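Every protein chain of the complex appears in place save one, which is left out.
The block that comes next holds chain A.
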Amino acid sequence: MSMTTKAAAPLGSTDGKPQTTPEPVQQVNEAQQDARPETVKQISPPSVFVNSEPIREEQVQNAVKFLSHPRVRDSPVIHRRSFLEKKGLTKEEIDEAFRRVPDPPPSLQPSSTNQDGQMKPTSNVQTQVPQPAAAAPGAVVSRVGTLSPSRFHWYHALLAVGLLAASGAGTAVLIKNAIVPRLKSWIRKVVLEEEDDLVKKTNSKPSLAEEAAAAAKAAAAAATDVAKASQEMLNSRNEERRHFEELMKLLDMQVREMKSMSNSVQKLEGHVNGTGRTNSVDQEDYRFSNSISKQSYVNGKVDVDTRSVRSSSPPISVEPPAPPHPKSYMEILAMVQRGEKPSNIREIDDRPPNPSQQPSNPRFAPIPKPWELSQAQNGSNQLLQSQGVREALDYKVQVNGLNYLEDESSVPWGQKKNVRITEIANENEVKTGTSGVRTSDLVQRVWVPPQPPPVAIPEAAEAIRRPKPSAKEAVKQEELGENQSVTESSGVTDELQRITKISESGGTVEINGGGVSSLNSSEIQEEQEHGHEGN
């Protein structure tokens, strides 16, 4: 599906963002400088939901080191990003690190406009914009890159050979100078000793005694040496044992990690259909087996400290123990993993009988949420952002209707309906007036004969919502640089964007089809008047 690939690859997406969307970013910055998250009058996106921190150079450098590691290079991009995210890096920092790493992986970002990437040879490799000019220097760079290691090899080999030769020559010289004379002298010594022996035999007794004494001393020294050696051996054994235990611990950790890795491999491999939900099951299963090995939890509930802690709790470094699963759950899990299918499953055809069936017309207007009402009360006269803007049916039943709703007793739906319809009809009348008439709306409520319920005909609603796009609209579409084909998505996203912009800008944007925006303001005024408690 073309949809999925286009929205993929976060790697390149924010690359393009600073260049393709300069205006919103600027406005975002301005909004942040104001330190007022609730900007209403500006045509800027909500700035609080965007990272406003500057890029931390230290973090970026750490990330670059991480990414440059050869083993990391082999891992998929998404794992690298995930790791960095867990370390607390922001998206901008991660993107910057990816930019800096010398041989970045190619991205799937077709709309990226890194045209000044030719300045930086690295980012050339990133962009896959179908520009042969950009592609060629990129290819050259990569080729040079592959050549240099091989050249390095030659030099390396040459150096090695040279070193060997030098060392060979050196040893030859050494042998000649040092060892040969030693040999000669040793031979001479032996000859001389033989001669001396004859002389020495005459000095027998005292030398014998001395020799015996010397031998005894030597024996004693040897014995002490042996004792020392055995002690050392004992010590070393102890150390070895300790090392061995540490090794065992490390091995255990590694085994655990390997288990988790094999689990993740399974998950990655398995787009499992028939073998069931091994996914979350695995997560719990793995921990379950872990808990068995740790023997930390037995069946039944654990006495839990019911008092919550407001301050930060100590970081949980150990895998949390698995909750005790129901027995039948484990049975079914085992069955499924063996490949058996539980017997209670039926063949059910749940396909839509008529895929183009239209939903039935809604019977009621959407009911405002309690938090919307209280905010209308508390807030200023300015518009709330992005309240759902649809046609007349959408929106804002008045307080009277709500009072009925809160009553649990069975008020017939018919009655309520009439009330609501009257209110809606009232609104219709009210909103056709100009926005300047707001104050008068507050004071009086004009009785209007009830009109037939405005039935929501989706096509009509869309027609109302979709005036001819102005030049402004077209510019907005480009700015946002959506990856999707304009034909397919422009309709809805256009609506969504425009609708939000309208409501955010306080209804100043001109639209064919009447007071869609003034709908908001007039309704809110009426709510303020009634002062409904929503909190």
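Heads up, the rule we're going with is that a residue touches a chain if its C-beta (ideal position, glycine included) is under 8 Å from a C-beta of that chain, and two chains touch if they have at least 3 such contacts; residues count from 1.
Following the convention adopted for this analysis, contacts and distances are computed from a predicted model.
Participant: Of the options "WD40 repeat-like protein", "Peroxin-7", "Proteasome subunit alpha type" or "Pyruvate dehydrogenase E1 component subunit beta", which is the UniProt protein name for the chain that has been left out of view?
Facilitator: UniProt lists the chain that is not shown as "Peroxin-7".
Participant: Kindly state which of the options A:K189, A:K228, A:K249 or A:K369 is in contact with the chain not pictured.
Facilitator: Within the whole complex, the residue contacting the unshown chain is A:K369.
Participant: So which of A:I55, A:V72 or A:I332 would be touching the chain we can't see?
Facilitator: Considering the complete complex, A:I332 is the one touching the chain left out.
Participant: Write the list of chain A residues that the hidden chain touches.
Facilitator: 1, 3-4, 7-8, 10, 13-14, 16-17, 37, 45-46, 48-51, 78-79, 81-82, 85-88, 90-91, 267, 271, 275-277, 279-281, 283, 301-302, 304-313, 315-317, 320, 322-323, 326, 328-329, 332-333, 336, 341-342, 344-355, 357, 359-364, 366-367, 369-372, 374-375, 384-390, 394, 405-406, 408-410, 456, 458, 480-484, 489, 492-493, 496-497, 499-500, 534-535
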